[in-house]
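One structure follows; several queries about it will come next.
Below is a slice of the complex: some chains, not all, each in place.
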Amino acid sequence: MSTFGPQIEVAIARVRADIARLHGELTANGLVVWTGGNVSGRVPGADLFVIKPSGVDYADLAPENMILCDLHGNVIPETPGSDRSPSSDTAAHAYVYRNLPEVGGVVHTHSTYATAWAARGEEIPCVITAMADEFGGPIPVGRFAIIGDDTIGQGIVEALTGHRSRAVLMQNHGPFTIGKDARDAVKAAVMVEDVARTVHLARQGGELIPIPQEAIDSLFNRYQNVYGQAPQGALK
Amino acid sequence: MSTFGPQIEVAIARVRADIARLHGELTANGLVVWTGGNVSGRVPGADLFVIKPSGVDYADLAPENMILCDLHGNVIPETPGSDRSPSSDTAAHAYVYRNLPEVGGVVHTHSTYATAWAARGEEIPCVITAMADEFGGPIPVGRFAIIGDDTIGQGIVEALTGHRSRAVLMQNHGPFTIGKDARDAVKAAVMVEDVARTVHLARQGGELIPIPQEAIDSLFNRYQNVYGQAPQGALK
């Protein structure tokens, strides 16, 4: 039954459990409604990732319902959940994993404020220190792309390559975030909505004060190396 | 006691349970306050629908409190709940069921952002892909109508006939949504508030980027036929 050897099977089981649980963070943080949004995670040591099924209630997201795919987004047959369709954004996730080997997790939502910036195709300027910490500068915009083939994946990779930000606002669509693992990508999804909301509201009230570039650099470097209980290191 | 034969009685029981439970989605999604809002569902195979009683607390909405009506909104006597008054929007629901035979569920709320667009009598432009997916274009406005007779029902049917959208913003009043069943109409109620909020906020920040019509068409067709675990098909 086991097709990948015991070590990889253990890794798959862990990623399934993480992905099922992390979807709960999307609802707890108000990033999704109904069945929208999806989290995926790469299986360490294998050309595989785990993703949410399409259009299934958040209450029904157990590890055994998660779907195992290869890096072209093909469902691995005869594995738990393989009788269901994976998320309709699976091709985009797969494209990211194929092209950005350092990425271990991908998240997509239509969170309100980030999507509002995306509907204007406008990058979020870096005017709060939390944003310098987390993203090291502005949140970029990715070009308009139709759902379903590689064009969304291409847009994500194009926008994030050589960029400090782990979040991109796909034009007219919504945010995609990446991370060293799925939890890190979920954190980026939470933080991009938080900064999208704060900067939106700040600008409604008048003129924003920019943060000098050297202060942004200093904040980003400190946070990536000092914050938390063990050095995290920037994703790239 | 049973007036409709065993098969229809089973269908009625199922719809009662669905309608009672689906009201919980209105509160969980923040679409209603106090006793506002209502969900109804057609009984498959009969000229009947089930609707919420008027002005009753959300905590008290059990299946046996739901009210069974004919397609003219008359309460069916000597059935559970028939000692209560049905929702004050019952006439509007009944009119929709009489005139749109493909509709299996109707929802009405005063959800904040959708009602804000309704207070301006302004349709919501289709500038985010989730809106193209779900509604296939803008959300239309229905003409101002007084509560209590057929004029609201007429306004809903008038606005939604020949339209992809399953949601209409009744002017100065709030959204009504329809669906192939009650759950589908509740989903539309959740999504119309979500897009009303996102597009409101997007426009507060500057100029919106329109989505080309052929991209809207392509998104709508894909989502109606591919998304989820089994083809859904557009309502109409």
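Per-chain residue numbering starts at 1, and chain names A and B are given in the order in which the chains are listed.
Keep in mind that, in the parts below, a residue touches a chain if its C-beta (ideal position, glycine included) is under 8 Å from a C-beta of that chain, and two chains touch if they have at least 3 such contacts.
Because the structure is predicted, anything quoted here is derived from the model rather than measured.
> Starting from the 2 chains in place, I would like the total count of identical chains in the complete complex.
Spelled out: 2 chains shown, and the full complex contains 4 copies.
Criterion: only the chains that are shown with their structure count from here on.
> Could you report, rounded to a multiple of 5°, the rotation needed to superpose chain A's C-alpha atoms on chain B?
Copies differ by a rotation of 90 degrees.
> What's the distance between the Cα centroids of chain A and chain B, rounded to whole Å?
For chain A versus chain B, the centre distance works out to 32 Å.
> Per the contact definition, I'd like the list of chain B residues that touch chain A in the complex.
Those in contact with chain A are residues 29, 127-130, 133, 187, 190-191, 194, 197-199, 201-202, 204-209, 211, 215, 218-219, 222-223, 226-229.
> List the residues on chain A that touch chain B in their complex, please.
33-36, 53-56, 84-85, 88, 110, 112-113, 115-122, 144, 146-148, 171-174, 200, 203-204
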